[in-house]
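Dumping the structure here so I can ask a few things about it.
Every protein chain of the complex appears in place save one, which is left out.
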Amino acid sequence: MTTAALESAVRSPGTPVQRIRRWLGHNALFVYTFAAIVYLMLPIVVMILFSFNRPAGKSNFAWREFSLNAWLNPFAPLGLSDAVIASLRIAFVSTIVATILGTLIGLGLTRYVFRGRAATNLIIFLPMATPEIVLGASLLTLFVSIGMARNELTILIAHIMFNISYVVVTIRARLAGFDRRLEEAAMDLGATEMVTFWKVTFPLIFPGILAAAMLAFSLSIDDFVITNFTAGSTVTLPMYIYGATRIGVPVQVNVIGTIIFGTAVGAVVLSTLLQRRDRAA
Amino acid sequence: MSEQHPTLVTRAMTRRRMLQGTALAGVAAFLAACGTAAQSATPSAAPSEAASTAPSEAPSPSPAASATAKPSPAAELNFANWPLYIDQDSSNPPKSPTLDGFTKKYGTKVNYRESISANEDFFGTIRPALQAGQDTGWDLVVLTDWMAAKIIGLGWVETLDTANTPKFVANESDNLRNQPWDPDNNKRAPWQSGMTGLGFDAKVVGNQTATAAIWQPDPRWKGKVWLLNEMRDTIALTLLKLGKDPATATNADCDAAIAEIKKAVDGGIVRSFLGNDYKEQLIKGDLVLGFAWSGDIIQAQLERASLKFNIPSEGGMLWTDNMLIPKGAAHKYTAELMIDYVYDPEIAAQIAAYVQFVSPVKGCKEAIAKNADKSVAALAKNPLMFPDAATLAKTHIFKALSADEDKYFNDQFSTLQGN
Partner (left out) sequence: MTALLRRYRFIVPYLLLTPGLIWLAIFYVYPSVQMFISSFWSGSLERGFTFSLSNVHNYTDALSRYQDQIVRSIFFAAAATVATFLISFPLAYTIAFRAGQYKNLLLFLVIAPFFTSFLLRVISWRTILGDDGLLLGPLKSAGLVGDDVRILATPVAVIAGIAYNFLPFMTLPIYVSLEKIDKRLLEAGQDLYATPWSAFRKITLPLALPGIFAGTLLTFIPAMGDYVNAELLGQTPGTKMIGNVVQSRFLVNNDYPTAAALSFILMAGILVAVAVYARLLGTEELVSSAG
């Protein structure tokens, strides 16, 4: 962005160079951000578009004609609604549990010096470095060896397991360089440790917790490999879609994808609006 | 930590070769009804309840054959299949007339799960339980022939009590019977079958009838050719192109086929090794010629009418997806009832009209031709669903590879694909 700023600065002599640079710098940044968001959203736009397709056959790859068919009957394919519900349930529960466990570890690791830190770091780190297939296969071996039937519970266990590390890492990035003096100040003013935590520490790390939870949710709802190994007779949405490619992914899958996406966007927009109203009030 | 598989070594597979020609004549026919929302869910002919000598159900996982108590259908049946591989109507909530019919007839709740998305992946999920001698949680699973052969070879399936499956015994297509890996025809029952041959976009490449085309660097298809990532399909079609018979393939033949494929890959003609997703890219036009499964092309034609399927002049392959009862299944008898049930031609027609592969059930064609819905009845004339004897005469079956051969072939084929 500096190069761009420099060029324009040269092309428009006579104006205060610094102001132009800063102005262009800002705009270049917005243009760049816009491009990045377009890049991120492009596949989703295609997905949404094809949710309005009326394919000739069972697969939904070539655009044919506009139709609301799939939208009017989104759960038409056998087993799709079960898969969606199972996926959402697993994602919610595993996100909550993993976020709590991971946040606790994150707090422990950044705020205390204790024996076994290095080992803890390693144990947090390794699951992220392990190929998914190995995680899935070794977990399955464990479940079988202790005679535990595979169902939604085993999927949950697996999802919480792989989510913990991601939560810890995200939380730690937030906590690194955390200004402890804020807490000390609160305690000096007579706040107890608990009060200090909830009134000072928690609000400060909350954005990190939220980011970690979002990451965990998205990892969970989209996981195929590990889920496939630990699922037993439960079918999650990614498993359904993966398997459906054999005959053709039904249009309804695009509809479900669009609904999940839309719900999440709606929730965020709503909370942003509410926040703004609060601030205005 | 060592794992032992005593059963395995002893289970050498027989290598009886199928007599193609004679078997074909009987292929006949199929199918049927369905299509309309109000299909009659109950089969017209009820399976006979004659199985009085069958083993009793439920409590003991592997009932001894000597049990004589009259069995009764279990309350539930855990059935794993591939997605969209059974008829369904678009009511809300969705229903499968076939499954509902079974429930109505036997009072059994079918826990039908579309859990299988790839043979290897699914096997990976049931293997530890089988190895540990535990119930996999499934009573009936559908796997492709080579995987079925492997699991049968490992001794991990229940033997069917054919007294409980009279319709399977009577109605199985003759050309599918007594596979070399199931010589007694009692370890599996075909769910659907199909052919492997050449799939292509006739508008781009013209009518291609020979596998050899894939080795010609024609600009119309160079860089837009795919091969299947299923080892048996790709090796077999290449062997046929080389004039070798897949029914007698040796390690040396495998090497020759691999070397031949490598030429086309290194020459930049072959772009990818794909599973079912070739269909998507074929519809989109990124691929124009390659090895394909017949049912896929029927489906894809609806989206791109210029797609064609030919059994190559050098020869094509015949494959089956098979119902198996995993060792230790809790509801073996009920699983047998299900096998028998789907071998009723009316039920088979109902399924075939939806999935549009080649039904393994005799009488399916006739049943489908009688359908009130003309578009469904017309399927009876589709040569890809009901191939004639001449077409079938050009198809081959892969030999039952020994464990060592299987390892060798797969190793070479994995290396060829870069993994």
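First chain written, first letter: the chains are A and B, and each begins at residue 1.
Methods note: a contact is a pair of C-beta atoms (placed from the backbone, for glycine too) under 8 Å apart; a residue touches a chain by one contact, two chains touch by 3 or more.
Not measured: the values here are computed from a predicted model.
Which of A:V93, A:M161 or A:V200 sits in contact with the chain that's absent?
In the full complex, the listed residue that touches the missing chain is A:M161.
Which of A:F66, A:F92 or A:F125 sits in contact with the chain that's absent?
Answer from the full complex: A:F125 touches the omitted chain.
Could I get the residues of chain B that touch the absent chain, sorted low to high?
Contacting residues on chain B, toward the hidden partner: 1-6, 8-9, 118, 120-121, 123-124, 153-154, 223-224, 231, 265, 271-274, 277, 280-281, 284-286, 403, 407, 410-411, 414, 416-419.
Tell me where the left-out chain touches chain A, residue by residue.
1-2, 18, 21-22, 25-26, 29-30, 32-33, 36-37, 39-44, 46-47, 61, 101-102, 104-105, 107-109, 111-112, 114, 117, 120-121, 123-135, 137-139, 141-142, 157-158, 160-161, 164-166, 168-170, 172-174, 176-178, 192-194, 204, 207-208, 211, 214-215, 217-219, 221-222, 224-225, 237-238, 241-242, 245, 249, 253-254, 257, 260-261, 264-265, 268-269, 271-272, 275-276
Just so we're on the same page, only the chains that are shown with their structure count from here on.
At what distance in angstrom does the C-alpha mean of chain B lie from that of chain A?
So the centre of chain A lies 38 Å away from the centre of chain B.
Okay, in this complex, where on chain A does chain B touch?
My answer: residues 55-59, 61-62, 64, 73, 75-81, 137, 140-141, 144-145, 147, 149-150, 228-229, 231-235, 239-240, 242-248, 250.
State the interface residues of chain B toward chain A in the complex, per the touch definition above.
Residues 78, 80, 82-86, 88, 90, 92-96, 111-118, 121, 124-125, 128-129, 132, 134, 137-138, 275-277, 279-280, 283-284, 299-304, 355.
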